[in-house]
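What follows is one structure encoded as structure tokens, with my remarks underneath.
Missing here is one protein chain; the remaining ones are kept as they sit in the complex.
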Amino acid sequence: MIIQTIVFYVLAAVTVGAGMAVIGSRNPVHSVLFLILAFFSSAGLFVLMGAEFVAMILIIVYVGAVAVLFLFVVMMLDVDFASLRAGFMQYLPIGSVIGAILLAELILVFASGSVDIKKPDAVAMPTPDPAQIANTEALGNILYTHYGYLFQIAGLILLVAMIGAIVLTHRARTGVRRQNIAEQVARRPKDVVRLTDVKPGEGATWKSD
Amino acid sequence: MTAFITPNYLLALPEIMLAGLACVFLLVGVFTGNRSTVPLTFASVGAMAIALGLVLAMDGARETSFGGMFVTDTFTTFMKCLVLIGAGATLVMGLGYVKREQMSRFEFPILILFATLGMLLMISANDLMALYVGIELQSLSLYIVAAFRRDAVRSTEAGLKYFVLGALSSGLLLYGSSMVYGFTGGTGFDAIAAGIKAYGPGNLPLGVLIGLVFIAAALAFKVSAVPFHMWTPDVYEGAPTPVTAFFSAAPKIAALALLLRVLLGPFGELASSWNQIILFISIASMAFAAFAAIGQRNIKRLLAYSSIGHVGYALVGLATATPEGVRGVLIYMALYMVMTVGTFGAVLAMRQKGQMVEEIADLAGLSKTNPAIAAVLGIFMFSMAGIPPFAGFFGKLYVFMAAVNSGLYGLAIAGVLSSAVGAYYYLRIVKLMYFDEPTEAFDRPVGREVMAVLVLSGIITALFFAYPAPILSGAQAAAAALFP
Partner (left out) sequence: MGLAIAAVFLPLIGAAIAGLFGRVLGQRVAPLVTVAAMGTSAALGIITFIDVTFGGNPGKAFLFDWISSGTFQAAWAFRIDELTGVMMFVVTVVSFLVHVYSLGYMAHDEHKPRFFAYLSLFTFFMLALITADNLLQLYFGWEGVGLASYLLIGFWYKRPSANAAAIKAFVVNRVGDFGFGLGILAIYLSFGSIEYDVIFAKAPELAGQTFHFLSGEFDILEVSCILLFIGAMGKSAQFLLHTWLPDAMEGPTPVSALIHAATMVTAGVFMVARCSPLFEYAPTALSVVTFFGATTAIFAATIALTQNDIKRVIAYSTCSQLGYMFFACGVSAYQAGIFHLTTHAFFKALLFLGAGSVIHAMSNEQDMRRMGGIWKLIPLTYILMWIGNLALAGVPFFSGFFSKDIILESAFAAHTGLGEYAFWLGIIAAALTAFYSWRLLIMTFHGKPRADHHTMEHVHESPWVMTVPLIVLAIGAIVTGYLLLPMVGEHGGVFGASILVLEHHNALEAAHHSPFWVKALPTIMAVLGIGAAYFLYMARPDLPAKLAKALRPLYLFSFNKWYFDELYDFLFVRPAKYLGVGLWKRGDGGLIDGVGPDGIAGAAWTIAQRAVRLQTGYLYHYAFAMLVGVAAIVTWYLFASSP
């Protein structure tokens, strides 16, 4: 148990530290890299809790896809992050005051000793015993039954997000030539080829019918 | 682990039907292109009408489904009716605008349909997770339609601002939810209520309250109550007018329904705690909106502040945490929906030489150039200012009465004073229309759909006092559902 505790605190500290580094570092590429670090350590935390499926998903989806996409975007777009951060210092004092107050209050709440989470019996869906059932299977068992409703709506949300992405960005460009197979197949030589007798000194002229 | 029970799909029939039809419409649109915008708009309105019929067909007894995540009762019936009517009316009304202003894309009615679906899910939510997905479905659709005129800077700016701030509020919501889950051990509303009860009076950990504050703040953002209102004027102004009309009618009602449900349901035990938040938010909204609206020149911004103020008045009823007060809220929202839809109908008619105009000054002398619209808009303004015998007066009357009966005299006085200040900017519009020299006349014809909505909402606003029974009894029954 002691090792688990140590690992938990290490991973947790890394997560928080990486999170702060994401917004703190001057180089946006570094920010993204710190983000990836935060994802990794979060995945470690999930593993620690026995949720290896979620941990793997986190790494595959967030690290493998989202974060890498971020990295590309950051590197490809020439965004002047220095100017974006120009006002940062101006608002830092008051912002940090409010943040500090909020943080202090939350610490106060959790440290007030009234934390008395009646677990595990009060928890709606406790983590099943990994020895009995594989993590992925257990997840599947409830995801498509108890949480089928949420699952469906999440699907709708993604659909809407997709529609939104298309609506807001997709443009039907004019002047772009596209291959139209039906048209190509339907072409006949007599429609498109014309034989013209070119007289000397006049040149050829195209006259459409 | 509790055994899985096959959910009662019939309870969610309107939602399932809407979701299915939305997907079908999407397919139709994809295959036929933008020329199907108008038919799809009418089809969407038809779908909403069917959903309305299905909602009304339910007997209203409290039933849950999907493992207790989804609930229907008289409250959901009432609120869903309002949302569907508001959404349908604004969709129909905006058709002319959509056609004229190069917004004629088939995704528009479908996104509105998805947003409406999200609202219905919000209203029926009986679980923090269901609440969250409902809100997200709704919000995501709204972000997109706010930025729908993607070539207009203000529209995209509106969409982006709304999206970022909406994400922040979602963050607050999730953070609050996690705290509540942590302290009470449940996400279902019934489980939360049970968890709070289990602590017993006086032993409640502060964490629950803090979680509640975060959730309430997120919901206050959705209803655009001060100080979580900052997005409203910019988004209202920037978004295309039919979208603004939709924003001010349907989502506000859904979000308020959620606020009522969350505060009175799982956190009903803590009414004496949260009503202080509501009290503060209510007074701040009423007062701030009354003053800020005076300085506006753009009619959509003005209506944004007006809607902030109206939410403040409605929250007066919630602050009482009594059935009477909740009934007041529901009546208020119903009447507000009618008035605001009508007012936006008039705004949609503001077109000069083929261009939409949005300055309040453009209304000058409207009584001479277009007496019919001036008269109807005048009725809405008087009604919103709370002048009898128009509907708005009764809305205010019921919430203030409830406040007085609960001993919240300060709140009632603050409300009356704010409405006195607020009367200034409503009556200024009337003054402009009736006593100032006409500028350019508005283009004619205004459009059949707009006129139909204008006339209908004008009649309801003007003659509510003659036959208030349907709304009153509906609100009464709906309020009773929240106080089992």
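A few notes on this one:
Order of writing sets the labels: A and B. Residues in every chain begin at 1.
We adopt the following convention: a contact is a pair of C-beta atoms (placed from the backbone, for glycine too) under 8 Å apart; a residue touches a chain by one contact, two chains touch by 3 or more.
Source: prediction; values computed, not measured.
Shown chains touched by the missing chain in the whole complex: A, B. Taking the complete complex into account, B:213 is the one of B:13, B:213, B:455 or B:477 that touches the chain left out. Contact with the undisplayed chain is limited, among B:33, B:295 or B:407, to B:295. Touch with the chain omitted from the figure is made, among B:24, B:49, B:153 or B:230, by B:230.
The chain omitted from view is touched by exactly one of A:29, A:68, A:108 or A:133, namely A:108. Mapped onto chain A, contacts with the missing chain fall at residues 87, 91, 95, 98, 101-102, 105, 108-109.
Taking the complete complex into account, residues 160-161, 164-165, 168-169, 172, 206, 209-210, 213-214, 216-217, 221, 227-228, 230-231, 233-234, 273, 276-277, 280, 288, 291-296, 421, 424 of chain B touch the chain not shown.
Keep this in mind: only the chains that are shown with their structure count from here on.
Here the CA centre of chain A is 30 Å from the CA centre of chain B. Across the complex, chain A meets chain B through its residues 105-106, 109-110, 112, 114-119, 122-126, 128, 142, 145-150, 152-154, 156-157, 159-161, 163-164, 166-169.
The touching residues of chain B, counted against chain A in their complex, run 1-2, 4, 7, 19, 23, 26, 66-67, 69-70, 105, 107, 110-111, 114, 117, 121, 129-130, 133-134, 136-137, 140-141, 143-144, 147-148, 150, 159, 182-188, 191, 195, 198, 203, 205-207, 210.
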